[in-house]
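Omission of a single protein chain aside, the complex is shown with its protein chains in their original locations.
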Amino acid sequence: MSWNSALPLLVLASSLFPGGVIFFLSEERVVTRTVLNLAGATLKLLLVGVMIWGVFHGEPYESRLPLLPGLDLVLRADALSLLFVTLSAVLWLATTVYAIGYLEGSPNRSRFFGFFSLCVTATIGVALSGNLLTFLLFYELLTLTTYPLIVHRETEVARRAGRIYLTYTLAGGALLMVGTLWLYTLSGTLAFTAQGFLSTLASSEQSTLIMIFVLLMMGLGVKAALIPLHGWLPQAMVAPAPVSALLHAVAVVKAGAFGIIRVVYDVYGIQFAATLGVTLPLAVVAAVTIIYGSLRALFQDDLKRRLAFSTVSQVAYIILGVAIVGPIAAIGGLVHLVHQGVMKITLFFCAGNIAETLGIHKISDMNGVGQRLPWTMAAFTIAALGMIGLPPLAGFISKWYLGLGALEAGQGWVVIVLACSSLLNAAYFLPILYAAWFKPPPERWPAERSFGRQETAWPLLAPPLVTALLTVVIGLLASAPFSPLQWVHFITTSEYLP
Amino acid sequence: MNGFMSTFLLLLVPGLPLLLALPALHSRLRRPLYLALLPAVILWIVPADIALELPWLLFGSGVAIDGDTRWLLASLVLIWMVAGFLLQATRGTKERRLTTFLLLMMGGSLSAILVTEMAGFFACLVLLGYAYFGVLLTADGSEASRPAARLYLVLLVLSDVLLFEALLVTSIMSDPPWGKAIGEEVMHPAAQPPPLLFYLLLTFVGFAARGAVWPLQSWLPRLSVSPHPALTLLLGAVVIAIALLGMVRWLPLGELTSPLLGFLIQGVGGVALLYAVVAGLKWQTISATFILFFSGLLIIMVGVGLADPAVWNSYSHWGNIFIAIIAIGLAVLTLVRDRLGAPPCNAVVAGKPAVPMVGLLEERIGRAIRWVSKAGFESLPRLRAACVVQIVRLWQPHQWQRMLVRGEACFRQWHYAIALSLLLAIVVVLIGISFQDYPETAAVQVHINQEGVQQ
Partner (left out) sequence: MSVLIFSIHWQVMVVLLPLAGAIACFLWPRRGVMLALVCALGTTLSVAGLSWLVVVEGAQRYTVGGWGAPLGIDLYVDGLSLLMLIVTSVVGVAISVYANGYFERSRARAFWPLWLFLWGALNALFLSADIFNLYITLELLGLAAVTLVALAKGAQPLSSAMRYLLVTLLGSLLFLLGVALLYHSSGSVDIAILAERLSASPVVWIALGLMVVGLLLKTALFPLHFWLPQAHASAPAPVSALLSALVVKASFYILIRLWLEIFPPNNFVLGQLLGLLGAAALLWGNLQALRQTRLKMLIAYSTVAQLGYLFLAFPLANIIGWTGALYMLLSHAIAKAAMFMAAGNILRFGGHDSIADLDRIVQRLPLTVTTFALAGVSIMGLPPSGGFVAKWLLLEAAIRSAQWWWGVVLVLGGLLSAVWIFKVVGYAFTPSPVPHEVRAVPASMEWSALALALTAIALGLFSSWPLALMMVGLPFGEGGGS
């Protein structure tokens, strides 16, 4: 097996192996577990770095394993998959550090970290899938590996959330499977190819292809939390903060959005999808999701719940960017995959810090938090302003390209949607910032934990600071080489140029 | 001065204040505000025009200093020095946070002057606006000024959105469009650019909301009577001046003509002047009046420029200088007023119309939000929950359960089982016999078993 075909497997194994070993460690072996986790995450980051370099210089990375007659399990690194892989690898490292601090002294940590690693493995698998079957496989694995994380707290509420999550995602997975299979019987192949592989099919199959598209979108839309399939996401926020962070920023919702990108670009092909007339309805659904999610977020008092609805809204940006047929909008959508991840993970880290350190869960109790936790709230502020889309933060770049792309594609209504969403984002984020910074703090906090001179424990503080810094850097230096934006340029060129 | 030094200096002008904004850094320094101004002062003194391309910043940006901007830089440095001087008196517990916000503001304002393209300018404007909001609430936490501050925030957000849209329209209209980095071959601008008037209006209103141009001025008088004269100075000479600067810079004055909007803007400017003269002649709000008056003048100029490019072209470089003069004038005025000593203003201002209006507005918005939440956005999920409960209830009544139990019990009885088996046998036999001779009923089977039939 050559190095090029082993590398995708190694990337997968770098989290699978620690995950497998951690299950068998006893609770007390904190050091071993931590070392394993961090070593895996760092190794993965290194391998991904090698792969980025290789893909940029045209190296093919592909591993194959025969799975079904005529269908292989294909792991392939192309520019698009690397975008997602890099995001997962970087944020996994951050979340691992955070989770180590967050779960210190709580029960069932081996189980947690085991499933945590498996969850990341599944996400990486989703990213590296070279055909729809492989994608389906890892997509379902992701469902299975996140369930234990959601119910990790073992409370009645958590189990209920887990049940709702499973109901939605398993049904979605079934639809995805039916759609995939149906597609296979029509086309005889499922391999992701630039500009799709369906445009050569007879025109009599068009109505069938539209139906399959709807099936696939329903299957993927569940995880991407498109309305009306978003019901599980706000429930799932009962999970521990690192899990919510990973769920909202990297793993689950992104897997859905990434799948939609894959289906639209590499299965149907964007031009063919546009001729089928399926992109406009998709764009409308995404737009409705954006507005609806923001409106619902406006009326939540629970911080994590508000963030969850904000995710519903923000992830739809990605889909909107894909569904506006045009290269610039595509850049906006794809780059938001990264930008939203970095910003949202920061917000969830901060929400976790506030809950862990002060025992505050509700926004109405957040008065003056900024004075007790200045660094945490600074990170929160940066991420929230980025979400609103203020320059020069990451969210601005995505919104900019989305708006420009919409104008370029002659779909001016999208700009109005974006403006409304910005206003709504401001309406639900700014009051939090206002209360946290400028209102007087209460006499005493609900459940304060003291960490000496620091505002909170280091492992809890460092990850949000790093990701907040990242929010600034990837926004400010958007045009620097190897920034997410430039990488997305690279992807889009290959998708839109023959 | 060599290239490296100038590059370094130019980057340091906004960079140093932003760096020093870290509380851990500036809390160890004695006079962080002056220190942060140092590069700007040097840049002002060194008489050379420098331009620097920053292709990796945002969508490709740049900073430059030339004749006009030097004037603006000079006035800004002056104003920051005055502000620093005024703020020395106000040492308090919140000083550290105030300094952070001030340094952020300073970075934003200095880079706004130096930056050469609109996205970067927009970014600086945003930094400036939000940092000023922070300064405002940190320095003056009184309950009375909060509604006005919040109104300012709302206008800020609105202005951001409008300017963002204006920026989009600019870049789609410009040729070649922005975002060109993707490569010209993939661009196919199928879009009709929106009408010019729309674009001009967006830009104008966007900047006007930040510049407290009538009729969006209601927050200005209340904020300009704050107990800290430095805040008033910063508001007028930095926040508003830079907003006006943006308007002058980014409206296509002298290039494009729109007589209609030009007249409209002149009209607005005129009304602003009138308003300033009639409503504002009070000592407490003298600086607000000053700002309103001169911004009115500038608006008239802009309107004239829009209506007739030729006029503007002949006087265009006066725009920047005029803004610099307003700022310096305001600085002088504030200093004078501070030295003369302003009377305590809270009691006087309590009766002013701006406060109740703002309060009323907020209350109305709050009521609207509550109403909306009652009407739709809470009842909708509740409705769904009720449906789910209904479905669950449908399931629970033991009808289904009972059916399952009874069915199972039925199958378990021997006579049923035997009867079923025999029945099944008979059915199988009947089906076998009766469908045997009609191959066309079994199209699928025939198709698949072609070979079997041939055997």
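Order as written gives the chain letters A and B; numbering starts at 1 within each chain.
Rule of thumb we're sticking to: a contact is a pair of C-beta atoms (placed from the backbone, for glycine too) under 8 Å apart; a residue touches a chain by one contact, two chains touch by 3 or more.
Everything numeric here is computed off the predicted structure, so don't read it as measured data.
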Checklist entry - Since one chain is left out of the picture, which of the remaining chains does it touch in the full complex? => result A, B
Next on the checklist: If I consider the whole complex, including the chain that's not displayed, which of A:18, A:130, A:162 or A:196 touches that chain?
Outcome noted: A:162
Next on the checklist: For chain A, which positions touch the chain that isn't shown here?
Outcome noted: 23, 65-69, 73, 111, 136-137, 140-141, 143-144, 147-148, 151-152, 154, 158-159, 162-163, 166, 170-171, 173-174, 177-178, 181-182, 184-185
Item to check | Contact footprint on chain B, counting only the chain that is left out | outcome: 401, 404-405, 407-408, 411-412, 414, 417-418, 420-422, 424-429, 431-433, 435-436, 439, 441-446, 448-453
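To be clear about the criterion, only the chains that are shown with their structure count from here on.
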Item to check | chain A residues touching chain B - in the complex, by the definition given at the top | outcome: 295-296, 298-299, 327-328, 331, 374, 385, 388-392, 396-397, 399-401, 403-404, 407-410, 412, 415, 419, 422-423, 426, 430, 434, 437-438, 475-481, 483, 486, 489, 492-493, 496-497
Next on the checklist: Give the list of chain B residues in touch with chain A in this complex.
Outcome noted: 23, 55-60, 119-120, 122-123, 126, 130, 134, 137-138, 141, 150, 153, 157-158, 160-161, 164-165, 167-169, 171-172, 177-179, 181-183, 185-194, 369, 373, 377-378, 381
